[in-house]
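Notes follow the structure.
Up next is chain A:
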Amino acid sequence: MIKFDGVTKVYGDKVKAVDDVSFEVPEGNIVVFLGPSGCGKTTTLRMVNRLESITEGKIFVNGTDVNSLNQIELRRNIGYVIQHNGLFPNMTIEDNVMAVPNLLSWDRKKKTDRYNHLMDLIGLNPDEYRKRYPHELSGGQQQRVGIARAMAADPPVMLMDEPFGALDPVIRSRIQNEFLQIQQEVKKTILFVSHDIDEAIKMGDGIAIFEGGKLMQYDSPSELLARPKNEFVREFVGQDRALKSLSLHTVKDLISERMLRKADGLQKHNKKTITVETNLRDALSILLNQEADQLFVQANNKLVGAMRIDDVEAYLHHHIK
Partner candidate 1 sequence: MNEIWNYIIENQASIGAYMLEHIQLVGLSVIIAIAIGLPLGIYLTTNEELAETVLQVANVIMTVPSIALFGIMIPILSIINHGIGFVPAVIALILYSQLPIIRNTYVAINNVDPHIRDAANGLGMSTMQRLLRVEIPNALPIIMAGVRQAVVMNIGIGAIAAFIGAGGLGVLINQGISRSNTTMVLTGAIAISILAIVADGLLGILQKRMTPKGFQQ
Partner candidate 2 sequence: MNKRLVSFVIKLILFTLVMSFFAWSFKSGYYQLIIDDAEGFIFLLIQHIHMVALSSFLAIVLAIPMGILVTRPKFQKLQWLFMNTANLGQTIPSLAILALAMTWMGIGFKPAVFALFLYSLLPILRNTVAGIKSIDPDLLDAAKGIGYTPAQILLKIELPNAAYPIMAGIRTAVVINIGTAALAYLVGGGGLGDWIFTGIMMRDNSYLLSGAIPVTLLALLADQLIRAAEKLIVSKGLRPSAAVSD
């Protein structure tokens, strides 16, 4: 869907911000660009909708070289979300969300329907917010509206530049989850800049790690955690990469590997119930926080067994390492 082919960006005469980057992003995937600040991830993103010019190489969206397209047309067909949401303070929420459809002169009926649909999608009441202004919304609500605006004209591709970076951790996590749900429905091809490895693991179908303008590794999160290609990637993903990779696996995965224990000692033990969809990292932290000695696992509201720390450890040894 999106193909980077030897893409290079040089500022002035010497400074190579992006250096010969090539990789492909399949349709419907979220690929997270990860790396320290100044590593070239944002520049790479901004070359896709030509907010930055491409010095050398080519970027293809859906088989078309972006440099062959009209710059304005190109941008209108690509959703764009930035860190501080960039909502226009002088416009109402409706006008903000409908910014691109307004540029494309959609008719009123189509715009109203689309606005209502998008607001429902991001979980804000369309009528309540229609005539409100951005400053009347909380940071999390503003960011949701920013996402709705990027999706307004239903672009197949979206660029997101640290979209949740300015939010506090609790709200960030909630919006990440909501966004993943929306993505299941809309299946956009998304390039997502982040500097947070946990966010990358959570959001990405693929992760592209950058350093000094070079692409260090481009792989699925589990591959990246299991087999970092070089010292830089190893260090960047952290000592606890095994632990991190647990968040990619659910209790369901564990069940497929080994039998659950019998849910015994209903009275004796300090217990807590989770579902099979819970990821193993969360399960482990509940166990470690000593909220429970063992966890009761439910599938479709039926108790299917129990698990302990040993089970997670065994799975980790067996499957991930």
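Here is the rule we go by: a residue touches a chain if its C-beta (ideal position, glycine included) is under 8 Å from a C-beta of that chain, and two chains touch if they have at least 3 such contacts; residues count from 1.
Regarding candidate selection, all candidates are chains of the complex that A comes from, given by their letters.
Keep in mind that this is a model prediction, so the values were computed, not measured.
In summary, of the candidates 1 or 2 that share the complex with chain A, the touching one is 2.
Those residues of chain A that touch candidate 2 in the shared complex are 49, 51, 72-77, 79-80, 82-92, 99-100, 103, 133-135, 149-150, 159.
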